[in-house]
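Working notes for the structure below.
The complex appears here without one of its protein chains, the remainder shown in place.
Chain nomenclature is as follows: A and B, assigned in order of appearance, with residue numbering initiated at 1 for each chain independently.
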Amino acid sequence: MRDKHVVIDVGDGAAIPDPEDKGLFTAWRISFFGTLGIIAYLLIFRPDPYLDIIKFLPDGIVVTFQVTFASIGLALVLGLIAGLGRISKNTFFNLVASTYIEVIRGIPLLVQLFYIYFALGHLVRVPDMVAAIVAMGFCYGAYMGEVFRAGILSIDDGQTEASLSLGFNRSQTMRYVILPQAWRIILPPVGNEFIALLKDTSLVSIIAVSDILRRGREFASESFLYFETYTMIALIYLVITLILSKILSNVEHRLSHYERR
Amino acid sequence: MNADNPIISIQKVHKSFGTFKALDDVSLNVDAGQKVVVIGPSGSGKSTLLRTINRLETISSGSIVVDGRDINDSASDINRIRAELGMVFQSFNLFRHKSVLDNLTLAPIKLKKTPRAQAEQHAMELLEKVGLVDKAESYPVQLSGGQQQRVAIARALAMNPKIMLFDEPTSALDPEMIGEVLEVMVTLAREGMTMVVVTHEMGFAREVADSVVFMDEGKIVEVAPPDRFFDNPEHKRTQRFLEQIL
Partner (left out) sequence: MFKRIVLTLAMLFCVGSSAMAEKTIIFAVDATWPPMEFVNSDKQVVGYSIDYMTAAAKAAGFTAVFKNVAWDGIFAGLAAGKYDAVCSSVSITEKRQKVMDFSTPYFKVRQALIVAKDSHVKSLADLKGQKVGGQIGTTGYFAIKAAEGVEPKSYDEVGLAMEDLNVGRIAAVVCDDPVAANYAMDQYKDTLKIATVIETGEVEYYGVAVKKGNKEVLDLLNKGIESVSKTGYVQEMQHKWISQ
(Lines give C-alpha, C1' and ligand atoms only; values in the text may rest on other atoms or scores of the structure.)
Protein backbone atom coordinates (compact mmCIF):
# COMPACT_ATOMS: atom_id res chain seq x y z
CA MET A 1 0.00 0.00 0.00
CA ARG A 2 1.53 3.29 -1.10
CA ASP A 3 0.68 5.43 1.88
CA LYS A 4 2.22 8.86 2.02
CA HIS A 5 3.39 9.66 5.49
CA VAL A 6 3.31 13.35 5.99
CA VAL A 7 4.04 15.37 9.08
CA ILE A 8 3.26 19.06 8.81
CA ASP A 9 5.06 20.88 11.54
CA VAL A 10 4.62 24.62 11.70
CA GLY A 11 5.52 24.90 15.32
CA ASP A 12 4.93 28.55 16.17
CA GLY A 13 1.73 28.04 18.14
CA ALA A 14 1.88 25.87 21.19
CA ALA A 15 2.61 22.27 21.99
CA ILE A 16 -0.58 20.28 21.52
CA PRO A 17 -0.88 17.78 24.36
CA ASP A 18 -0.95 14.13 23.37
CA PRO A 19 -4.45 12.81 24.15
CA GLU A 20 -3.02 9.31 24.71
CA ASP A 21 -0.80 10.59 27.50
CA LYS A 22 -2.48 9.28 30.61
CA GLY A 23 0.24 10.12 33.12
CA LEU A 24 -0.64 12.23 36.17
CA PHE A 25 2.20 14.69 35.58
CA THR A 26 2.02 15.79 31.98
CA ALA A 27 3.70 18.97 30.79
CA TRP A 28 0.26 20.37 30.11
CA ARG A 29 -1.03 19.69 33.62
CA ILE A 30 2.06 21.09 35.27
CA SER A 31 1.87 24.28 33.20
CA PHE A 32 -1.88 24.71 33.50
CA PHE A 33 -2.38 24.03 37.18
CA GLY A 34 0.90 25.72 38.01
CA THR A 35 -0.26 28.88 36.26
CA LEU A 36 -3.67 28.77 37.93
CA GLY A 37 -1.92 28.23 41.25
CA ILE A 38 0.32 31.26 40.79
CA ILE A 39 -2.64 33.44 39.81
CA ALA A 40 -4.63 32.26 42.83
CA TYR A 41 -1.66 32.87 45.12
CA LEU A 42 -1.12 36.39 43.81
CA LEU A 43 -4.81 37.29 44.08
CA ILE A 44 -5.21 35.92 47.62
CA PHE A 45 -1.94 36.95 49.23
CA ARG A 46 -1.13 40.07 47.24
CA PRO A 47 -4.52 41.50 46.29
CA ASP A 48 -2.85 44.90 46.13
CA PRO A 49 -1.99 45.37 43.26
CA TYR A 50 -2.88 42.07 41.52
CA LEU A 51 -6.61 42.25 42.18
CA ASP A 52 -6.66 45.77 40.71
CA ILE A 53 -4.72 44.61 37.67
CA ILE A 54 -6.99 41.65 36.94
CA LYS A 55 -10.10 43.82 37.40
CA PHE A 56 -8.75 46.14 34.73
CA LEU A 57 -8.36 43.41 32.10
CA PRO A 58 -11.68 41.57 31.39
CA ASP A 59 -12.91 43.75 28.51
CA GLY A 60 -9.45 43.39 26.99
CA ILE A 61 -9.75 39.60 27.20
CA VAL A 62 -13.11 39.79 25.42
CA VAL A 63 -11.57 41.92 22.67
CA THR A 64 -8.67 39.49 22.28
CA PHE A 65 -11.12 36.62 21.83
CA GLN A 66 -13.29 38.57 19.41
CA VAL A 67 -10.31 39.47 17.25
CA THR A 68 -8.96 35.90 17.44
CA PHE A 69 -12.17 34.11 16.46
CA ALA A 70 -13.19 36.56 13.75
CA SER A 71 -9.66 36.54 12.27
CA ILE A 72 -9.39 32.76 12.31
CA GLY A 73 -12.77 32.50 10.57
CA LEU A 74 -11.61 34.86 7.85
CA ALA A 75 -8.22 33.14 7.65
CA LEU A 76 -9.81 29.69 7.22
CA VAL A 77 -12.01 30.87 4.37
CA LEU A 78 -9.13 32.70 2.65
CA GLY A 79 -6.79 29.80 3.39
CA LEU A 80 -9.11 27.24 1.81
CA ILE A 81 -9.56 29.40 -1.28
CA ALA A 82 -5.82 30.13 -1.50
CA GLY A 83 -4.92 26.48 -0.92
CA LEU A 84 -7.33 25.28 -3.61
CA GLY A 85 -6.04 28.04 -5.88
CA ARG A 86 -2.47 26.95 -5.41
CA ILE A 87 -3.24 23.41 -6.59
CA SER A 88 -5.72 24.51 -9.24
CA LYS A 89 -5.02 23.85 -12.90
CA ASN A 90 -6.75 27.12 -13.74
CA THR A 91 -3.81 29.41 -14.46
CA PHE A 92 -5.55 32.62 -13.44
CA PHE A 93 -6.90 31.30 -10.14
CA ASN A 94 -3.56 29.68 -9.40
CA LEU A 95 -1.64 32.87 -10.12
CA VAL A 96 -3.91 35.03 -7.97
CA ALA A 97 -3.62 32.62 -5.04
CA SER A 98 0.14 32.24 -5.38
CA THR A 99 0.69 35.98 -5.62
CA TYR A 100 -1.47 36.60 -2.57
CA ILE A 101 0.54 34.09 -0.57
CA GLU A 102 3.89 35.41 -1.79
CA VAL A 103 3.05 39.02 -1.06
CA ILE A 104 1.48 38.50 2.34
CA ARG A 105 4.15 36.13 3.57
CA GLY A 106 6.84 38.58 2.63
CA ILE A 107 5.50 41.38 4.82
CA PRO A 108 5.80 41.32 8.61
CA LEU A 109 2.45 41.10 10.35
CA LEU A 110 3.07 44.30 12.27
CA VAL A 111 3.71 46.23 9.07
CA GLN A 112 0.57 44.74 7.53
CA LEU A 113 -1.45 45.77 10.54
CA PHE A 114 -0.26 49.35 10.28
CA TYR A 115 -0.69 49.35 6.54
CA ILE A 116 -4.19 47.91 6.40
CA TYR A 117 -5.29 49.98 9.36
CA PHE A 118 -4.17 53.32 7.96
CA ALA A 119 -4.62 52.50 4.27
CA LEU A 120 -8.17 51.29 4.92
CA GLY A 121 -8.73 54.45 6.92
CA HIS A 122 -8.18 56.55 3.83
CA LEU A 123 -10.46 54.42 1.66
CA VAL A 124 -13.36 53.48 3.89
CA ARG A 125 -14.24 54.35 7.41
CA VAL A 126 -14.04 51.05 9.25
CA PRO A 127 -13.89 50.59 13.00
CA ASP A 128 -10.48 49.71 14.42
CA MET A 129 -11.65 46.20 15.32
CA VAL A 130 -12.64 45.50 11.73
CA ALA A 131 -9.29 46.79 10.45
CA ALA A 132 -7.48 44.56 12.94
CA ILE A 133 -9.54 41.52 11.96
CA VAL A 134 -9.07 42.10 8.24
CA ALA A 135 -5.32 42.49 8.67
CA MET A 136 -4.94 39.42 10.88
CA GLY A 137 -7.28 37.37 8.67
CA PHE A 138 -5.46 38.26 5.45
CA CYS A 139 -2.08 37.51 6.93
CA TYR A 140 -3.02 34.21 8.47
CA GLY A 141 -5.06 33.28 5.40
CA ALA A 142 -1.79 33.13 3.48
CA TYR A 143 -0.22 30.81 6.05
CA MET A 144 -3.40 28.72 6.16
CA GLY A 145 -3.33 28.51 2.38
CA GLU A 146 0.00 26.74 2.51
CA VAL A 147 -1.26 24.42 5.23
CA PHE A 148 -4.38 23.57 3.22
CA ARG A 149 -2.31 22.99 0.12
CA ALA A 150 0.10 20.67 1.91
CA GLY A 151 -2.82 18.85 3.54
CA ILE A 152 -4.67 18.32 0.27
CA LEU A 153 -1.52 17.21 -1.56
CA SER A 154 -0.74 14.75 1.20
CA ILE A 155 -3.83 12.71 0.32
CA ASP A 156 -2.91 9.81 -1.96
CA ASP A 157 -3.75 10.31 -5.65
CA GLY A 158 -5.45 6.92 -5.52
CA GLN A 159 -8.24 8.47 -3.47
CA THR A 160 -8.90 10.98 -6.24
CA GLU A 161 -8.75 8.29 -8.92
CA ALA A 162 -11.12 6.02 -7.03
CA SER A 163 -13.56 8.89 -6.59
CA LEU A 164 -13.36 9.96 -10.24
CA SER A 165 -13.78 6.37 -11.40
CA LEU A 166 -17.06 6.17 -9.49
CA GLY A 167 -18.35 9.18 -11.43
CA PHE A 168 -17.68 12.05 -9.03
CA ASN A 169 -16.45 15.21 -10.69
CA ARG A 170 -13.41 17.14 -9.41
CA SER A 171 -15.24 19.41 -6.98
CA GLN A 172 -17.35 16.55 -5.59
CA THR A 173 -14.15 14.58 -5.15
CA MET A 174 -12.62 17.48 -3.26
CA ARG A 175 -15.70 17.87 -1.09
CA TYR A 176 -16.61 14.26 -0.29
CA VAL A 177 -13.25 12.50 -0.43
CA ILE A 178 -10.21 14.75 -0.22
CA LEU A 179 -11.14 17.54 2.18
CA PRO A 180 -12.64 15.28 4.88
CA GLN A 181 -9.34 13.38 4.95
CA ALA A 182 -7.13 16.44 4.50
CA TRP A 183 -8.92 18.14 7.38
CA ARG A 184 -7.56 15.54 9.77
CA ILE A 185 -4.02 16.13 8.60
CA ILE A 186 -4.52 19.87 8.50
CA LEU A 187 -6.08 20.18 11.94
CA PRO A 188 -2.89 20.05 14.04
CA PRO A 189 -1.11 22.78 12.05
CA VAL A 190 -4.34 24.79 11.82
CA GLY A 191 -4.73 24.51 15.58
CA ASN A 192 -1.17 25.63 15.89
CA GLU A 193 -1.84 28.64 13.68
CA PHE A 194 -4.93 29.37 15.73
CA ILE A 195 -2.93 29.61 18.93
CA ALA A 196 -0.17 31.53 17.17
CA LEU A 197 -2.83 33.94 15.95
CA LEU A 198 -4.23 34.38 19.42
CA LYS A 199 -0.79 35.31 20.64
CA ASP A 200 -0.20 37.59 17.67
CA THR A 201 -3.40 39.49 18.43
CA SER A 202 -1.25 41.21 21.05
CA LEU A 203 0.13 43.13 18.07
CA VAL A 204 -3.24 44.79 17.47
CA SER A 205 -2.67 46.76 20.65
CA ILE A 206 -0.26 48.79 18.51
CA ILE A 207 -3.11 50.05 16.36
CA ALA A 208 -4.99 51.02 19.49
CA VAL A 209 -7.37 48.07 19.74
CA SER A 210 -8.06 47.64 23.43
CA ASP A 211 -7.01 44.02 23.83
CA ILE A 212 -5.51 42.41 26.95
CA LEU A 213 -2.07 43.83 26.28
CA ARG A 214 -3.22 47.41 25.71
CA ARG A 215 -5.40 47.31 28.81
CA GLY A 216 -2.39 46.10 30.75
CA ARG A 217 -0.15 48.78 29.30
CA GLU A 218 -2.70 51.44 30.16
CA PHE A 219 -2.78 50.18 33.72
CA ALA A 220 1.01 50.07 33.96
CA SER A 221 1.48 53.52 32.43
CA GLU A 222 -0.61 55.04 35.14
CA SER A 223 0.43 52.93 38.10
CA PHE A 224 4.07 52.36 37.05
CA LEU A 225 3.60 48.73 38.14
CA TYR A 226 5.23 47.35 35.02
CA PHE A 227 6.56 44.12 36.48
CA GLU A 228 3.34 43.18 38.24
CA THR A 229 1.12 44.06 35.28
CA TYR A 230 3.14 42.13 32.72
CA THR A 231 3.36 39.17 35.10
CA MET A 232 -0.44 39.03 35.20
CA ILE A 233 -0.77 39.50 31.43
CA ALA A 234 1.70 36.70 30.74
CA LEU A 235 -0.15 34.37 33.11
CA ILE A 236 -3.50 35.13 31.51
CA TYR A 237 -2.20 34.52 27.97
CA LEU A 238 -0.70 31.27 29.19
CA VAL A 239 -3.96 30.05 30.74
CA ILE A 240 -5.86 30.86 27.55
CA THR A 241 -3.40 29.16 25.19
CA LEU A 242 -3.19 26.11 27.44
CA ILE A 243 -6.97 25.74 27.49
CA LEU A 244 -7.10 26.10 23.70
CA SER A 245 -4.35 23.58 23.09
CA LYS A 246 -6.23 21.09 25.27
CA ILE A 247 -9.46 21.64 23.36
CA LEU A 248 -7.65 21.21 20.04
CA SER A 249 -6.02 18.05 21.27
CA ASN A 250 -9.42 16.58 22.10
CA VAL A 251 -10.96 17.57 18.77
CA GLU A 252 -8.01 16.07 16.95
CA HIS A 253 -8.40 12.85 18.89
CA ARG A 254 -12.07 12.62 17.97
CA LEU A 255 -11.41 13.28 14.28
CA SER A 256 -8.79 10.55 14.06
CA HIS A 257 -11.18 7.70 14.91
CA TYR A 258 -10.87 6.03 11.51
CA GLU A 259 -7.09 5.78 11.81
CA ARG A 260 -7.34 3.49 14.83
CA ARG A 261 -7.18 -0.23 14.30
CA MET B 1 -25.76 -5.71 -28.43
CA ASN B 2 -24.31 -7.84 -31.18
CA ALA B 3 -20.74 -8.64 -32.09
CA ASP B 4 -20.63 -5.96 -34.76
CA ASN B 5 -21.25 -3.34 -32.15
CA PRO B 6 -18.65 -3.71 -29.41
CA ILE B 7 -19.30 -2.10 -26.01
CA ILE B 8 -15.72 -0.83 -25.92
CA SER B 9 -14.09 0.22 -29.15
CA ILE B 10 -10.49 1.40 -29.05
CA GLN B 11 -9.25 2.67 -32.41
CA LYS B 12 -5.65 3.64 -33.31
CA VAL B 13 -4.87 5.07 -29.91
CA HIS B 14 -1.56 6.81 -29.29
CA LYS B 15 -0.37 8.09 -25.97
CA SER B 16 3.04 9.54 -25.19
CA PHE B 17 4.68 10.87 -22.06
CA GLY B 18 7.22 13.25 -23.55
CA THR B 19 9.15 11.18 -26.06
CA PHE B 20 8.14 7.88 -24.49
CA LYS B 21 5.39 6.11 -26.40
CA ALA B 22 3.19 4.48 -23.80
CA LEU B 23 0.58 3.43 -26.34
CA ASP B 24 1.52 3.05 -29.98
CA ASP B 25 -1.34 2.58 -32.42
CA VAL B 26 -3.49 0.38 -30.22
CA SER B 27 -6.84 -0.93 -31.42
CA LEU B 28 -9.05 -3.33 -29.47
CA ASN B 29 -12.72 -4.19 -29.34
CA VAL B 30 -14.53 -5.65 -26.35
CA ASP B 31 -18.04 -7.07 -26.77
CA ALA B 32 -20.71 -6.99 -24.13
CA GLY B 33 -20.28 -9.87 -21.71
CA GLN B 34 -16.75 -10.56 -22.91
CA LYS B 35 -13.88 -11.09 -20.46
CA VAL B 36 -10.62 -9.73 -21.78
CA VAL B 37 -7.39 -10.31 -19.89
CA VAL B 38 -4.44 -8.07 -20.75
CA ILE B 39 -0.96 -9.31 -19.93
CA GLY B 40 2.53 -8.15 -20.65
CA PRO B 41 5.79 -7.13 -19.03
CA SER B 42 5.86 -4.07 -16.79
CA GLY B 43 6.03 -0.85 -18.77
CA SER B 44 4.32 -2.49 -21.72
CA GLY B 45 1.41 0.00 -21.53
CA LYS B 46 -1.26 -2.44 -20.32
CA SER B 47 -2.27 -0.37 -17.27
CA THR B 48 -2.15 2.82 -19.33
CA LEU B 49 -4.49 1.23 -21.88
CA LEU B 50 -6.95 0.23 -19.16
CA ARG B 51 -6.87 3.71 -17.63
CA THR B 52 -7.59 5.40 -20.96
CA ILE B 53 -10.92 3.53 -21.12
CA ASN B 54 -12.37 5.69 -18.30
CA ARG B 55 -10.12 8.64 -19.16
CA LEU B 56 -8.00 8.53 -16.02
CA GLU B 57 -5.35 8.86 -18.73
CA THR B 58 -6.02 11.11 -21.69
CA ILE B 59 -4.91 9.97 -25.12
CA SER B 60 -2.79 11.83 -27.66
CA SER B 61 -4.72 10.61 -30.70
CA GLY B 62 -7.20 7.96 -31.78
CA SER B 63 -10.66 7.30 -30.40
CA ILE B 64 -12.26 5.36 -27.60
CA VAL B 65 -15.99 4.70 -27.72
CA VAL B 66 -17.68 3.19 -24.70
CA ASP B 67 -21.28 2.04 -24.99
CA GLY B 68 -21.78 4.24 -28.05
CA ARG B 69 -20.24 7.38 -26.59
CA ASP B 70 -16.88 8.86 -27.54
CA ILE B 71 -15.30 9.44 -24.13
CA ASN B 72 -12.93 12.14 -25.38
CA ASP B 73 -15.71 14.13 -27.01
CA SER B 74 -16.38 17.26 -24.98
CA ALA B 75 -20.10 16.72 -25.60
CA SER B 76 -20.18 13.49 -23.62
CA ASP B 77 -20.44 13.66 -19.86
CA ILE B 78 -17.37 11.78 -18.69
CA ASN B 79 -18.69 11.53 -15.14
CA ARG B 80 -21.79 9.66 -16.34
CA ILE B 81 -19.67 7.32 -18.45
CA ARG B 82 -17.34 6.67 -15.54
CA ALA B 83 -20.33 5.79 -13.37
CA GLU B 84 -21.01 2.91 -15.77
CA LEU B 85 -17.39 1.75 -15.68
CA GLY B 86 -16.47 0.16 -12.37
CA MET B 87 -12.75 0.26 -11.62
CA VAL B 88 -10.65 -1.75 -9.22
CA PHE B 89 -7.13 -0.55 -8.43
CA GLN B 90 -3.95 -2.30 -7.47
CA SER B 91 -3.79 -0.33 -4.22
CA PHE B 92 -7.54 -0.70 -3.39
CA ASN B 93 -7.98 3.05 -2.79
CA LEU B 94 -10.83 2.65 -0.34
CA PHE B 95 -11.93 5.94 1.19
CA ARG B 96 -10.02 5.86 4.43
CA HIS B 97 -12.35 8.17 6.32
CA LYS B 98 -15.47 6.12 5.59
CA SER B 99 -16.66 2.83 7.00
CA VAL B 100 -16.97 -0.12 4.62
CA LEU B 101 -20.71 0.45 4.31
CA ASP B 102 -20.23 4.17 3.64
CA ASN B 103 -17.59 3.39 1.03
CA LEU B 104 -20.26 1.44 -0.83
CA THR B 105 -23.12 3.90 -0.39
CA LEU B 106 -21.32 7.23 -0.94
CA ALA B 107 -21.50 7.31 -4.74
CA PRO B 108 -25.06 5.89 -5.11
CA ILE B 109 -26.41 8.35 -2.53
CA LYS B 110 -24.59 11.44 -3.82
CA LEU B 111 -24.62 10.72 -7.55
CA LYS B 112 -27.73 8.63 -8.16
CA LYS B 113 -29.73 10.16 -5.32
CA THR B 114 -30.57 6.66 -4.14
CA PRO B 115 -32.41 6.81 -0.78
CA ARG B 116 -30.01 5.85 2.03
CA ALA B 117 -32.01 2.80 3.15
CA GLN B 118 -32.11 1.41 -0.36
CA ALA B 119 -28.41 2.13 -0.94
CA GLU B 120 -27.52 0.40 2.30
CA GLN B 121 -29.64 -2.63 1.48
CA HIS B 122 -27.92 -2.93 -1.89
CA ALA B 123 -24.54 -2.45 -0.22
CA MET B 124 -25.25 -5.27 2.24
CA GLU B 125 -26.19 -7.58 -0.64
CA LEU B 126 -22.88 -6.78 -2.32
CA LEU B 127 -20.97 -7.33 0.93
CA GLU B 128 -22.69 -10.68 1.21
CA LYS B 129 -21.50 -11.50 -2.28
CA VAL B 130 -17.86 -10.70 -1.40
CA GLY B 131 -18.25 -12.39 2.00
CA LEU B 132 -17.74 -9.36 4.21
CA VAL B 133 -21.12 -8.64 5.79
CA ASP B 134 -19.56 -8.67 9.25
CA LYS B 135 -17.13 -5.90 8.26
CA ALA B 136 -19.79 -3.36 7.25
CA GLU B 137 -19.03 -1.06 10.17
CA SER B 138 -15.24 -1.46 10.00
CA TYR B 139 -12.87 1.13 8.61
CA PRO B 140 -10.50 0.23 5.75
CA VAL B 141 -7.45 0.45 8.01
CA GLN B 142 -8.91 -2.39 10.10
CA LEU B 143 -9.09 -4.81 7.14
CA SER B 144 -6.50 -7.07 5.52
CA GLY B 145 -5.42 -6.35 1.95
CA GLY B 146 -7.58 -9.10 0.55
CA GLN B 147 -10.61 -7.86 2.45
CA GLN B 148 -9.97 -4.30 1.29
CA GLN B 149 -9.81 -5.39 -2.32
CA ARG B 150 -13.06 -7.33 -2.00
CA VAL B 151 -14.68 -4.20 -0.55
CA ALA B 152 -13.24 -2.19 -3.44
CA ILE B 153 -14.87 -4.58 -5.92
CA ALA B 154 -18.18 -4.27 -4.06
CA ARG B 155 -17.84 -0.48 -4.06
CA ALA B 156 -17.40 -0.46 -7.83
CA LEU B 157 -20.39 -2.78 -8.22
CA ALA B 158 -22.56 -0.53 -6.05
CA MET B 159 -22.99 1.82 -9.02
CA ASN B 160 -24.33 -1.08 -11.13
CA PRO B 161 -21.69 -0.65 -13.81
CA LYS B 162 -21.99 -2.24 -17.25
CA ILE B 163 -18.28 -2.89 -17.42
CA MET B 164 -15.65 -3.65 -14.77
CA LEU B 165 -12.01 -2.61 -15.21
CA PHE B 166 -9.40 -4.35 -13.04
CA ASP B 167 -5.91 -2.84 -12.83
CA GLU B 168 -3.62 -5.54 -11.40
CA PRO B 169 -6.08 -6.25 -8.59
CA THR B 170 -3.92 -8.87 -6.87
CA SER B 171 -0.43 -7.44 -7.37
CA ALA B 172 -0.30 -5.68 -4.01
CA LEU B 173 -1.61 -8.65 -2.06
CA ASP B 174 0.16 -11.21 0.07
CA PRO B 175 0.03 -14.59 -1.73
CA GLU B 176 -2.44 -16.14 0.73
CA MET B 177 -4.98 -13.39 0.00
CA ILE B 178 -4.91 -13.58 -3.78
CA GLY B 179 -7.29 -16.54 -3.89
CA GLU B 180 -10.15 -14.82 -2.09
CA VAL B 181 -10.05 -11.88 -4.50
CA LEU B 182 -9.83 -14.04 -7.62
CA GLU B 183 -12.75 -16.09 -6.35
CA VAL B 184 -14.93 -12.97 -6.27
CA MET B 185 -13.78 -12.04 -9.76
CA VAL B 186 -14.54 -15.50 -11.10
CA THR B 187 -18.05 -15.32 -9.63
CA LEU B 188 -18.53 -11.97 -11.29
CA ALA B 189 -17.38 -13.36 -14.62
CA ARG B 190 -19.78 -16.29 -14.32
CA GLU B 191 -22.63 -13.82 -13.84
CA GLY B 192 -21.89 -12.36 -17.24
CA MET B 193 -20.19 -9.08 -16.36
CA THR B 194 -18.12 -7.46 -19.11
CA MET B 195 -14.58 -7.38 -17.73
CA VAL B 196 -11.22 -6.00 -18.78
CA VAL B 197 -8.53 -7.31 -16.46
CA VAL B 198 -4.87 -6.38 -16.36
CA THR B 199 -3.14 -9.10 -14.37
CA HIS B 200 -0.22 -11.44 -13.96
CA GLU B 201 -2.50 -14.29 -12.79
CA MET B 202 -2.20 -16.71 -15.69
CA GLY B 203 -4.43 -19.27 -13.98
CA PHE B 204 -7.22 -16.72 -13.84
CA ALA B 205 -6.66 -15.80 -17.49
CA ARG B 206 -6.83 -19.44 -18.56
CA GLU B 207 -9.95 -20.10 -16.51
CA VAL B 208 -12.00 -16.98 -17.17
CA ALA B 209 -10.82 -15.11 -20.25
CA ASP B 210 -12.62 -15.20 -23.58
CA SER B 211 -9.66 -13.46 -25.09
CA VAL B 212 -6.11 -12.80 -23.91
CA VAL B 213 -4.26 -9.70 -25.10
CA PHE B 214 -0.48 -9.57 -24.96
CA MET B 215 1.13 -6.14 -24.96
CA ASP B 216 4.76 -5.09 -25.25
CA GLU B 217 6.38 -1.69 -25.75
CA GLY B 218 3.05 0.07 -26.11
CA LYS B 219 1.77 -2.23 -28.83
CA ILE B 220 -0.70 -5.09 -28.89
CA VAL B 221 1.37 -8.03 -30.01
CA GLU B 222 -1.13 -10.85 -29.97
CA VAL B 223 -4.83 -11.41 -29.25
CA ALA B 224 -6.04 -15.00 -28.89
CA PRO B 225 -8.39 -17.27 -26.92
CA PRO B 226 -6.60 -18.60 -23.81
CA ASP B 227 -6.08 -22.15 -25.07
CA ARG B 228 -4.29 -21.06 -28.18
CA PHE B 229 -2.55 -18.20 -26.41
CA PHE B 230 -0.96 -20.33 -23.72
CA ASP B 231 -0.40 -23.57 -25.62
CA ASN B 232 0.43 -22.33 -29.05
CA PRO B 233 1.36 -18.65 -29.16
CA GLU B 234 2.00 -17.20 -32.57
CA HIS B 235 4.59 -14.54 -31.86
CA LYS B 236 8.15 -14.95 -30.65
CA ARG B 237 7.81 -12.22 -28.07
CA THR B 238 4.73 -13.85 -26.62
CA GLN B 239 6.58 -17.15 -26.42
CA ARG B 240 9.55 -15.58 -24.68
CA PHE B 241 7.32 -13.78 -22.18
CA LEU B 242 5.40 -16.96 -21.36
CA GLU B 243 8.64 -18.90 -20.92
CA GLN B 244 9.82 -16.29 -18.43
CA ILE B 245 6.73 -16.26 -16.23
CA LEU B 246 5.42 -19.78 -16.41
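As a convention for this text, contacts are C-beta pairs under 8 Å (C-beta built on N, C-alpha and C of every residue); 3 or more make two chains touch, one makes a residue touch a chain.
Please read these numbers as outputs of a predicted model, since none were measured by experiment.
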Chain not shown, its touching partners among those shown: A
Candidates A:Asp18, A:Asp52 or A:Asp128 - the one touching the absent chain: A:Asp128
Touching residues (missing chain, whole complex) on chain A: 118, 121-122, 125, 127-128, 206-208, 210, 214, 217-218, 220-222, 224, 226
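Assume only the chains that are shown with their structure count from here on.
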Distance between the centres, which are taken as Cα means, of chain B and chain A, whole angstrom: 46
Partner chain A, residues of chain B touching it in the complex: 54, 56, 79-80, 82-83, 85-87, 89, 91-99, 106-107, 110-111, 139-142, 145, 152, 155-156, 159, 165, 172
Chain B-touching residues of chain A, taken from the complex the two chains share: 1-2, 156, 158-159, 161-169, 172, 176-177, 180-181, 184, 257-261
